[in-house]
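Excluded from the complex is one protein chain; the other protein chains are retained at their positions.
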Amino acid sequence: MKLIALIAVSLTGAILIYGTADMPDWGDPGSPASLHVSPRYIEKSVEETQVPNIVTSVLADYRGYDTLGETTVIFTAGIACILLIRRFGR
Amino acid sequence: MEFIIGKYNYWIYICLMMIGFYAMIGKRNLVKKLIGMNIFQTSIILFFVSTGSKKGATIPIVEHGARAVEAVRYINPLPHVLMLTAIVVMVSTFGVALALLMMIYRRYHTLEEDEILGFRK
Partner (left out) sequence: MTSRFDDVIIQTVCRILIPFIQIFGLYVIAHGHSSPGGGFQGGVILGASFILLCLSYDIKEMKRRLSRKRAILFSALGVIIYAGIGLLCLLLDGNYLDYGRLHRILPVDPVRARSMGILGIEIGVGMTVMAVMVTIFIDLASEEEKRN
């Protein structure tokens, strides 16, 4: 059983390492992740929101829905913990 | 040499991810599986943060009084935002998973997967 797991893990790792050949280099300013929407965030953030910390402005303003849903996820996790562990009526 | 310097960060994250993956599918103890899942998630977070880095750039906090902001001078804030939310989700899933393990232990008095499956037969 452990041997099968080891084989599967090494196979997956080998495929993933083969896949990194097409990834952009570390610290490449022209990587696809840094070209699409993030330059606009960086250039316009201070002008539009007066918040110097771009991470905060993107988190709370440009992607406010994302953070709202995520706060709800945390709240749901807390409620799930309560419902699972606490024994009612005993 | 250029190839290794450009890509070695991905290889480190893949090694971490495979350690977590092995713990998830190879180990028989449920707590060890959970720890493996945490290692897996951590490697993904490291991977995302590293895709946002730019050589010679600084953290995404604009200097005081700077008017003209060039995108090349600050690293990509988007992966940071996504991973900031992912870390908190990771903590809450870990809490819920521990609660579930507690329920399993209360019912079966063991956390070994084989013994739990044996009980159910």
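Labels for the chains are A and B, by order of writing; each one numbers its residues from 1.
Note that in this section a contact is a pair of C-beta atoms (placed from the backbone, for glycine too) under 8 Å apart; a residue touches a chain by one contact, two chains touch by 3 or more.
Model, not experiment: these values are computed from the prediction.
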| item | value |
| --- | --- |
| Visible chains that the absent chain touches, using the contact criterion stated earlier | A, B |
| Identified contact with the non-displayed chain, of A:5, A:33 or A:60 | A:60 |
| Which of A:9, A:42 or A:77 contacts the chain that the document leaves out | A:77 |
| In chain A, positions touching the absent partner | 47-53, 55-57, 59-61, 64-65, 67-68, 71-72, 74-75, 77-79, 81-82, 85-86 |
| Hidden partner chain, residues of chain B it touches | 59, 61, 64, 84-85, 87-88, 91-92, 95, 98-99, 102 |
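Rule of thumb we're sticking to: only the chains that are shown with their structure count from here on.
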| item | value |
| --- | --- |
| Whole-Å separation of chain centres (CA-atom averages), chain A against chain B | 9 |
| Complex contact set, residues of chain A against chain B | 1-2, 5-6, 8-10, 12-13, 16-17, 20-21, 23-29, 31, 33-34, 37-39, 41-43, 45-46, 52-55, 58-59, 63, 66-67, 70, 73-74, 77-78, 80-81, 84-85 |
| Chain A-facing residues of chain B, complex | 5-11, 14-15, 17-18, 21-22, 25-26, 50-57, 60-64, 66, 69-72, 74, 76-81, 84-85, 88-89, 92-93, 95-96, 99-100, 102-103 |
